[in-house]
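Reading through the structure tokens given below for one structure.
A single protein chain has been omitted from the complex, and every remaining protein chain is retained in its original position.
This part shows subunit A:
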Amino acid sequence: MSEIIKHRQIVADEWRSVADDETVGTGPVIVSLARFLAEREALLARGEALGVRVPPDVRLDALAGDLPRLALIAVEFPVFKDGRGFSVARLLRERYGFHGEIRAVGDVLRDQLFFMERSGFDAFAVRPGKSLQDALAAFDEFSVTYQAAADDPRPLFRRRG
């Protein structure tokens, strides 16, 4: 079982990401958005934790009604300089009120984690080959933030003391 960072800790990944042509089986699984939309009823009827992997150009309106029944949204980063996923996470948290796990998957590297966490991600599947221990340090690099974001709805000008 591979490891991920969740809530700033290195933990075993309890989720299985299944390909579109793979049998879903039992246990918590993450399926693609396309598969979820195609097999929605059957997947939700399983009665087990379900996660959906969304591309960075996802239109969340298509998922909005199902979000309360999903335990995890995995947002894909095809390449680490592609920043669309940051908006996806903020909208999930701030507009759609999603309380489940938001996981960054794909080209996920240490130096994005600070921004990702502020945007609403709480789990990070760091790219294989990179040290998770090293990546943990990213969360402590800044103690000061100017903006309102998913981690705090108040910009600094409402927090300055």
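Criterion: a residue touches a chain if its C-beta (ideal position, glycine included) is under 8 Å from a C-beta of that chain, and two chains touch if they have at least 3 such contacts; residues count from 1.
As a working rule, contacts and distances are computed from a predicted model.
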UniProt protein name of the chain not shown, from "Predicted metal-dependent hydrolase, TIM-barrel fold", "Sulfite reductase (NADPH) hemoprotein beta-component", "DNA polymerase IV" or "Molybdopterin-synthase adenylyltransferase MoeB": "Sulfite reductase (NADPH) hemoprotein beta-component"
Among A:8, A:69 or A:95, residue touching the chain not depicted: A:95
Residues of subunit A (touch criterion as defined above) contacting the omitted chain: 57, 80-84, 86-87, 90, 95, 109, 111-112, 114-116, 118-119, 131, 134, 137, 141-149, 153-158, 160
